[in-house]
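Take a look at the structure set out below.
Shown here: the complex without one of its protein chains, the others still in place.
The first chain written gets the first letter, and so on, giving A and B; residue counts start at 1 in each chain.
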Amino acid sequence: MPYTPQQLSDHQDIRDVLHAYCRAIDDNRPDDVIELFTDDCEYHYGGDLGSFDTKEYAYRFFRAGTDKIYKRSAHYVSNIEIAFDGDDAAESITYLNAWHEFHEDIVDAWIFGRYVDRFVRTAEGWRICRRRVDTMGHDQWPREVTYMERNVLPARVK
Amino acid sequence: MPYTPQQLSDHQDIRDVLHAYCRAIDDNRPDDVIELFTDDCEYHYGGDLGSFDTKEYAYRFFRAGTDKIYKRSAHYVSNIEIAFDGDDAAESITYLNAWHEFHEDIVDAWIFGRYVDRFVRTAEGWRICRRRVDTMGHDQWPREVTYMERNVLPARVK
Partner (left out) sequence: MPYTPQQLSDHQDIRDVLHAYCRAIDDNRPDDVIELFTDDCEYHYGGDLGSFDTKEYAYRFFRAGTDKIYKRSAHYVSNIEIAFDGDDAAESITYLNAWHEFHEDIVDAWIFGRYVDRFVRTAEGWRICRRRVDTMGHDQWPREVTYMERNVLPARVK
C-alpha cells in the first residue's frame, strides 16, 4: 500500500493457495489439502473441534470431513485481506461461505466464517503455518457453534 | 486493460477498502466504517433508507445498523470491477451477498446487492466519496425492497 510488483505476485500466489484449498476440499482430495499447510501448522477450529498441530491428526481430520461426514460441499472464499510481514511471511483474513450436504439424513447447512491465517514462503511456495477459524454465523449447522466476538479490537490485518 | 503496475497496486488498495468495510461492519465497529468514506461522501441507499451526505448522519446510520438492528452479519463481496478515471479517481461496481441475524425475533435475511461506488485517492489512501446500493434480490428481507432496473443501459464500469 502501495504494493510492489513482487508483493502483487505474492498476493496472487497466496490467493491461489486459498482457492486450491477450497477446490481440494470440495473435490474430496484431503491429501492435497494437507500439502497446502506446513508440516507443523497450528489449526485452531474452536468449539468442540478444538486445536491441533500434527500432520497425522490433520490427515485424520480432513479425510473424515471431506469423505465420511460431507457428501458434497462448496467452499466460497472472498474478502481476502493480506498484510505482509517482511518478505517471506504474511497474515491474512478470508471470508468463507461454505455449503455442506451430509451423508446422514440431515438438512444441508451453511457456515459463515473467517479463516485467520499466517502464511510463510517455503521452497514449494506459500504455505499456511497457522489457521484459526472464526464463526460469524450459520444456517442449519447441526453442531453447536462458538461465535466470534463482535465490537472488540480489530483482527490483525489492518 | 492492460493495467500498469501502479494501477494494479491501486486496484488492490481499493479492494482492501471494500474488504475493510465489510469486516468493520461485521465486527460492529461502525466508527471504523466511517473512516473509509470521505467526510462529504454521498450515500444513496434507495427505498425508505434514502440518501444522505453528512458524516453526522453516517455515524447515526451505521451505529444503529451494526449494533441495534443486527445481532450478527456477514457481508460477502465479490465481482469487483474497477475503472480508473485519471490517476486519482475510480468508479467501481461490487457484488454484495449479505446475511443478517436480527436482535428482534425475525428470521435471518439475505440481501443481494451491488455497491456502485466512486473512489478518490486521499492523503490517507483511497476513500469512497459516493456510494449507491442497487438491489438485485433478497431472501426474507423484512423491509420493502426497491429493485434495480434490468435491461437498461449498462452501469458505469465497462
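What we mean here is this: a contact is a pair of C-beta atoms (placed from the backbone, for glycine too) under 8 Å apart; a residue touches a chain by one contact, two chains touch by 3 or more.
Everything numeric in this text was worked out from a predicted model, so none of it was measured.
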item: Candidate in contact with the missing chain, chosen from B:Thr54, B:Asn79, B:Thr122 or B:Thr146; value: B:Asn79
item: Hidden partner interface residues of chain B, rising order; value: 1-5, 8, 11, 76, 78-81, 93, 95, 97, 112, 136-137, 139, 147, 150-152, 154-155, 158
item: Absent chain, residues of chain A that touch it; value: 5-6, 8-10, 12-13, 16, 19-20, 22-24, 26-29, 32, 67, 72-78, 97, 99, 101, 108, 125
